[in-house]
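In this view, the complex is presented without one of its protein chains, the others remaining in place.
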Amino acid sequence: MAEGVVFWLAAIASIGSAVFMFLARDAVRAALGLVMNLFALAVLFVLLDAHFLAAVQVIVYAGAIMVLFLFVIMLLGVDRADDLTERLKVQSWLAVPLVFGLVAITYLSVRGAAATTEFAGLDEANASGNVEGIGRLLFNEYLFPFEVTSLLLIVAAVGALVIGKRRRASRTDREDEDA
Amino acid sequence: MSFFQVQPSHFLGLAAILFATGTAAVLLRKNALRIFMGIELMLNAVNLTLVTFAKIHGGLDGQVLAFFVMVVAAAEVVVGLGIIVAIFRRKGRVPAGATAVDAASVDDVSALKG
Partner (left out) sequence: MSVDAPAIMKAAWLIPALPLFGAAVLTFFGPKMKRASGPFATMMMAGAATVSGIVFFQMLGATERTFVGTLYSWISAGSFQVAVDYRVDPLSILFCLVVTGVGALIHLYSVGYMKGDPREPRYFAYLNLFAFSMLVLVLANNFLLLYVGWELVGLCSYLLIGFWFEVRENASAAKKAFITNRVGDFSFSIGIFLIFAQIGSLDFGTVFASAPAVLSAGTATAIALLLFGGATGKSAQIPLYVWLPDAMAGPTPVSALIHAATMVTAGVYMVARTHVFFDLSAASGDVVAWIGLATALLAGLIAIAQDDIKRVLAYSTVSQLGFMFVALGVGAYATGVFHVVTHAFFKALLFLGAGSVMHALANRTDVTQMGGLWRKIPWTMATFVAGWLAIIGFPFTSGFFSKDQILEAAYGSGNDALWILLLVATLVTGFYMTRLLVLTFFGPSRVPDGVHPHESPPSMLFPLVLLGAAALLGGLLGARPEDGAIQRFLQPVTAPSVTSELGFEGEVPFVEDLERPEAFPHREGGLSEGQLSGLATAAGVGGAAVALIMYAGAFDWRRRRENPGLAWRAARNKFFVDEVYQFLFTSLGRLGATALAFVVDTRWIDGVVNGAGMMTTRLATLGRRLQTGFVRSYAIGVLAGGVGLMAFFFVRSVV
């Protein structure tokens, strides 16, 4: 019962913040909406017995990635209100029905199967704790992807360095040296 | 089957709605960063789906996959933001007071127009 209440609260929060993110006036507000959404999702993860993931979500996603986002928002000076005029009219006319169609299709496709499933529950898997459970999987079946992702992270870091490098010749950059 | 009993379908429906919202954000926003945020929302919706299915099947594989998604999302954000900065940094300072100009508008990057 308690679970249900928590779920609905978290669900409403998540949807609300997502919509807020979409409709927000400017980028900073949108970012904050997203952060709220991430927190709501973390709650939902806890409900689903994914404790480790909930923690990682908050620490990494909300704590690092979104901060990065905000850095860039500030850097580019986009705290101004967004320009709402839509140049490509076709876009809005097409996008809305498509999104609804997407929801409809997804719902219809999943409905039949999902309605009959029950949670099998993760009590067994989480017997020695969620972290240990994940760890076991991560370092046995999923060892190779694990190593590859570590490589990926290094590549991403190096790539970001290279992309972000300033070019000496550019005039507009000289003023930004302090930023 | 009470309303407050948590059902897998609820989680999946929620994830679908979040995914759709993220898509809407991607399609209907001009600002590169807001588009990126929409992408992040989509990724999170997928994570929710994965974790739900993990619980449905009683194994932790879904959670491990969600973990990988997060890692890759992180890497992606790093690189993506770096690119955005690289592209839009040169646009020059916009004088204060001007409201109608978007400094990071994706529509300005239309060099591939045929």
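Note that the chains are named A and B in the order they appear, and that numbering of residues resets to 1 at the start of each chain.
By definition in this document, a contact is a pair of C-beta atoms (placed from the backbone, for glycine too) under 8 Å apart; a residue touches a chain by one contact, two chains touch by 3 or more.
Note that this is a predicted model, so its numbers are computed, not measured.
Q: Which listed residue, A:I59, A:I105 or A:V131, touches the chain dropped from view?
A: A:I105
Q: Looking at B:V69, B:I83 or B:V106, which makes contact with the chain not pictured?
A: That would be B:V106, which touches the missing chain.
Q: Touching the absent chain in the whole complex: find that residue among A:A55, A:L68 or A:A95.
A: A:A95
Q: If you put the missing chain back, which residues of chain A would it touch?
A: 88, 90-91, 94-95, 98, 101-102, 105-106, 108-109
Q: Which chain B residues touch the hidden chain?
A: Looking at chain B, the ones touching the missing chain are residues 23, 26-27, 30, 35, 106-107, 109-114.
Keep this in mind: only the chains that are shown with their structure count from here on.
Q: Looking at the complex, which residues from chain B come into contact with chain A?
A: 2-6, 8-14, 16-25, 27-31, 33-34, 36-38, 40-41, 44, 47-48, 51-52, 54-61, 63-64, 66-68, 70-79, 81-86, 88-90, 92-94, 99-105, 107
Q: Can you list the residues on chain A that touch chain B in the complex?
A: That would be residues 1, 3-5, 7-8, 11, 14-15, 18-19, 21-22, 27, 30-31, 34, 37-38, 41, 44-45, 47-50, 52-53, 56-57, 60-61, 64-65, 68-69, 72-73, 75-78, 80-83, 85-88, 91-92, 95-96, 98-100, 102-103, 106-107, 110-111, 114-115, 117-122, 124-126, 130, 133-134, 137-138, 141-142, 145, 149, 152-153, 155-157, 159-160, 163-164, 170, 172-173, 175-176 of chain A.
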